[in-house]
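The structure that follows is given in the form of structure tokens.
Note that one protein chain is taken out, while the other chains of the complex remain in position.
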Amino acid sequence: MSKVQFSEIPMRTWNWLGVNEAAVDSELLAEARKLDVNIEPDHQENMVVEYRQESYGAVNINVGENASLKLTQLQLLPEDREHANEINIVLEKNARIQLVAVETGSRAFASKVNIVLKGNKSRADVSVLYFGDGDRSLDMNYVLDFQGRKTVGNLEVYGGLMGQSQKIFRGTLDFKQGVKQAKGYEKENVVVLSKGVRNRSVPIMLSGEDDVVGNHAVSSGKISEDKLHYLMSRGLNPVEARKLVLEAAFNPVLELIDDEKLRQEIDSYIKERLENE
Amino acid sequence: MEKLLNIKNLQVSVADGEADGALKEILKGINLEVNKGEIHVVLGPNGSGKSTLMNAIMGHPKYQITDGTMDFEGEDLLELKTFERARRGIFLSFQTPEEIPGITVENMIRTAKQSITGENIKILKFRKELKAAMKELQMDESYAQRYMNVGFSGGEKKRNEILQMLMLQPKLALLDETDSGLDVDAIQIVSNGVKRFHNEDNACLIITHNTRILKQLKVDRVHVLMQGKLVAEGGPELIDKIDKDGFGFLQGAE
Partner (left out) sequence: MAQEKTYIEDIERTLYDIKNVDKSKYKSQSGLTEDIIRDISARKNDPEWMLEFRLKSLEVYNQLSLPNWGPDLSELNMDEIVTYVQPDAKMTGSWDEVPDDIKETFDRLGIPEAEQTSLAGVGAQYDSEVVYHSIQEDLVKQGVIYTDMETALHEHEEIVRDHFMKLVPPKDHKFAALHGAVWSGGSFVYVPEGVHVEIPLQSYFRLNAAGAGQFEHTLIIVEKNASLHFIEGCSAPKYNVTNLHAGCVELFVNDGARLRYSTIENWSRNMMNLNTKRAVVGKDGIIEWVSGSFGSHVSMLYPCSVLKGENAKCEFTGVTFASKGQNLDTGASVIHCAPHTSANISTRTISKAGGKATYRSAVKVTKNAPYAKCSVNCESLMLDDISRSDTLPTMDIEGDEADIGHEATIGRISDEAIFYLMSRGISEEEARSMIVRGFVEPIAKELPLEYAVEMNNLVNIELEGTMG
């Protein structure tokens, strides 16, 4: 099997950090489940994409003027599988995408998401949940490409890592010259649950325009002892307390999943992992 | 009495956030005269345009004057930039004072005083005055060396506004809800500050929701602003009436 480059960071940095590109087995990309969607102007749509067996999936979407789309993508492959997925979205004037991405499956995956805020006043709200345990490898590369005026882009990422899992999350806010009054926000909160993990974060902000507001923040740490202590003083055992804290940490994403059954599936998946630690 | 501020048929608009280039009219023809030695109060419900009036007098670029005139001591204010208005003797106590990292309170006030007076202010004498004024406002001396409003509580920011007013000694002080967000003791302190500042050579124009700040001030005129128009005017007795009955009885005036 030969490796091929699947995604690349928008601005390269030191090679020793190992974050400049993501490579996957070429076989993985041999066959894609492709989905091309065009949301007509003024329409509102809701889509769910589930990956349970597919090695590679690609979603291409154009959201027309004043249209809006909520896209929920769940990656739930068995843990002996590898996976790659990509999402490419172009937003026309006043269009909106709400993207909810959950990456909880497969032994190794790479995902790339590219959202072009092309039209003025277009808006992207992206919420990501990832969870890694065992010797899983998680690789994500998200880019919000601001091209229109008064565009708004938010990228909120919540992650949990345990076992020997390894994760790279790259999130880029790219403000092109001329995107007056654009606003971008990115945050990643990582809860680290065991010693063996390797957690890499690359929050990138690029700007060729002064009339923008851009913020990013990353925090990584373990669950606060005080919080656990508080819950245990109310009678919860350590595992229960951790589950509760983690559930609370993931809630901002979980509550965006409309399908109750799917939400339950992910929730219990994560809880199971915590119990089997 | 000597006329300070004279506003005639003032109409003010702001850019509409939603539609590009469109304007939204906020003030729809205001007439207001303030003389030396007077204290004026503007009352009105939220969104009636009170802060717009203050910002328009101070020359905020966001607020566009579409019609009317505004004179200060006979000089056309509309021809002057914000800092020039300040140098003529107008002071605005902001509703939400800006945080400016890296500039200390002392540095800020001294720079401002030098700009307004056009004189080099001697540091030792200035410090003494600043210390005295801070003491009066029950501000800890250490605040002089802190960055402007950075990490200040809401009440501390407001006291810092009054401190600047005392130090800069303007002819006309515009107080935009200087008492909001303050506890009873702090209102008392701020109110004392205004009382000490006020004399027959200057004037105050006060916006407030809480009439407590007015208790120990001798108010000359009260104006009620609703939906961009002054709908009622009167003496201090109007304050008590609105305190008791709210603005409801004025609805008919529109």
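In this document, chain identifiers A and B correspond to the written order of the chains, with residue numbering beginning at 1 in each.
The rule we apply is simple: a contact is a pair of C-beta atoms (placed from the backbone, for glycine too) under 8 Å apart; a residue touches a chain by one contact, two chains touch by 3 or more.
Computed from a prediction, not measured in an experiment: that's the story for all the values here.
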Requested in this report: Counting contacts across the entire complex, name the shown chains the missing chain touches.
Outcome: A, B
**Report entry** Contacting the left-out chain in the complete assembly, out of A:Glu209, A:Glu247 or A:Asp267
**Finding:** A:Glu209
Requested in this report: Touching the absent chain in the whole complex: find that residue among A:Gln5, A:Ser26, A:Asn46 or A:Ser194.
Outcome: A:Ser194
Report summary line: Given B:Val14, B:Ile65, B:Ile103 or B:Leu217, the residue that touches the chain left out of view is B:Ile103
**Report entry** Interface with the undisplayed chain - residues on chain A
**Finding:** 11-20, 175, 177-178, 180, 192-195, 197-222
Query raised in the report: Which positions on chain B touch the chain that was left off?
Result: 58-62, 81-83, 85-87, 91-92, 94, 97-98, 100-103, 108-109, 111-113, 115-116, 147, 164, 168
